[in-house]
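Omission of a single protein chain aside, the complex is shown with its protein chains in their original locations.
Then we have subunit A:
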Amino acid sequence: MVIVFQSKPSFLAGGVVAGPLEKRSVFSQYFDTIYDDERWKMETNEQGHRKMIQEACEILMKKSGVNNLEIDFFLGGDLVNQMTPTNFAARELAISFIGLFSACATSVSSVIVASLLTELGASNLSIAGASSQHNAIERQFRYPVNYGAQKPQTAQWTVTAAGFALIGKHREECPCIEAATIGKVIDYGMDDPFHMGAAMAPAAFQTIQSHLEQRNQQFYNYDLILTGDLGQLGLKLLKGMLVENGVKKEELTLLRDAGAEFYGQDEAFQSGASGAGCSAAVFFSYIIQQLRAGSYKRVLLVATGALLSPLSYQQGETIPCTAHAIEITMK
């Protein structure tokens, strides 16, 4: 379902912090801070996760010259059970908070909710975003990393990063959110948690397709269509689906995937990056900066999320996925 924002809320700023391995990311030069300790000097990975969220939000506020009292809403989520890192960070930030879970699509679903609140006039300034911390999420969904379990090449690498954006009323000099598509939950019967790209690709396809259709736009009307974390294999599948449905092969250069590009061609990271922090980190640093610099005029960001739990796949359930999209423009 597509939403068109009449007031065109703006991205006022972005705050992105990342962990030590993310130094190797091709996007690392765009991040605000890279921390050398993956636990942020805290006792546990989960506490480090929380600290990372707080830091991203604090950097964001400092950059924009505002304090927490001036921010109306904090919207975000992560992948840990009951989203305790974000909930606990919200306790420290002391901003009205709603936790949102769309798995790795939370980066965009939170921006959609923030834009709606802005459009409604209820919010002057909102923080929206998502995060993930490698060790905490591996423990949550697979095994603790110290267990040393092998992962197949189709697997993806959970990013340690937090990305948040400050959403406010329309400003000429800032990229603005023109429209959004809230995705349906799509399930093609994939049941391998080490092959998420294949599970998520159909959801990305459906959302892109329906966004273009309802907005009456063609693929080439965008400077860039960027998906969140399909990885190299998922991106390949998505390209295949698009070509089958009439997108020209030469137009596919407009389609990129943050997860597939995140760690470059380094095979140590298997099929590429994933995690709620992956799309959030790339969207709210690189993309916003490129839009501001005028390199892009119209971008479609499509964050994909796999809506599984460890229990659901252990019980043999397939992996339902979703994808949410926002269309961002710059004058």
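The rule we apply is simple: a residue touches a chain if its C-beta (ideal position, glycine included) is under 8 Å from a C-beta of that chain, and two chains touch if they have at least 3 such contacts; residues count from 1.
As a convention for this text, contacts and distances are computed from a predicted model.
Chemist: Name the chain not shown, per its UniProt record: "ABC transporter permease", "Stage V sporulation protein AE", "Multiple sugar transport system ATP-binding protein" or "Tryptophan synthase beta chain"?
Modeler: Spelling it out: the chain absent from the display is recorded in UniProt as "Stage V sporulation protein AE".
Chemist: With the full complex in mind, choose from A:H134, A:H211, A:K239 or A:H324 the residue touching the hidden chain.
Modeler: A:H134
Chemist: Any idea which of A:A122, A:A149, A:V185 or A:V243 touches the chain not displayed?
Modeler: The single option touching the absent chain is A:A149.
Chemist: For subunit A, which residues touch the unseen chain?
Modeler: Residues touching the hidden chain, for subunit A, are 19-21, 38-39, 45, 134-135, 143-147, 149-150, 152, 192.
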